[in-house]
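All protein chains but one are shown in place.
Take a look at subunit A:
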Amino acid sequence: MSCSMAGEEDFVLEEKRFKQYCEEFIKRSQQIGDGWEWRTSKDLGDGYLSKTHYQVRNRKIPPDLKEKNHDNCEQMLCTHVEESLDDSQAAGVCATEVIHYEYHVLYSSSYRVPVLYFRACFLDGRPLTLDEIWKSVHACYQACLLEGPWDTITQQEHPILGQPFFVLHPCRTNEFISSVLSSSRKHDRHINYITLWLSTVGPVVGLNLPMSYAKLAPEQDTNDDSVESRGEHGLRIA
């Protein structure tokens, strides 16, 4: 794993600037009702972005699997659901799973980048394991993660709350951020670092940013090129 220098213009995100981007991001989130808020720590005044969201998953359980225990069910569903959809629609049972996700964005002073912390649990409080989280990762990201899972998502202690969270590793951030940001500055366009970064890494762990973040504020340039240039670098705003 390496933190490669991104070339001529290496954009370094200072902590003050991180807070400013977060403030701007929160304002936009409030405008569109996306639920992000800023949490300040009581002792040292540092803080982080926070969002909670619920994911509802419907699982069709074919009748012959109804009696088996929960663990077996999850394995077998992957192979049986698609095949027996027609049968199960008639006689099967629908199990609704509600998962509570918590996302935090903290600043890493060691790497000078934002870091995404997240955790998930079922409504009864049972936390999802790393395996269960990986299984819920969007299919097209799974290939990259399978190569070296320990370099990408790991369980770590939240530096402010002291509790276990999963973390998306910050090391690769500079590779894509610097090039996009330096080209945007060349064209004198304002891009919010947090929006850019979160729209790229978020979908990997089930966090999507509504397209409304991409719309620029009325007093700024409404040129659609900004969305396209993000597209060139393989970014997605789902």
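The rule is short, and it goes like this: a residue touches a chain if its C-beta (ideal position, glycine included) is under 8 Å from a C-beta of that chain, and two chains touch if they have at least 3 such contacts; residues count from 1.
Heads up, the rule we're going with is that contacts and distances are computed from a predicted model.
Note on the omitted subunit: UniProt lists it as "Autophagy protein 5", one of the names in "Signal peptidase complex subunit 3", "GATOR2 complex protein WDR24", "Autophagy protein 5" or "Anti-silencing function protein 1".
Touch with the chain omitted from the figure is made, among A:Gln55, A:Thr154 or A:Ser212, by A:Thr154.
Think of the hidden chain as still there; on subunit A it touches residues 1-3, 41, 43-44, 109-111, 127, 129-130, 150, 154-164, 171.
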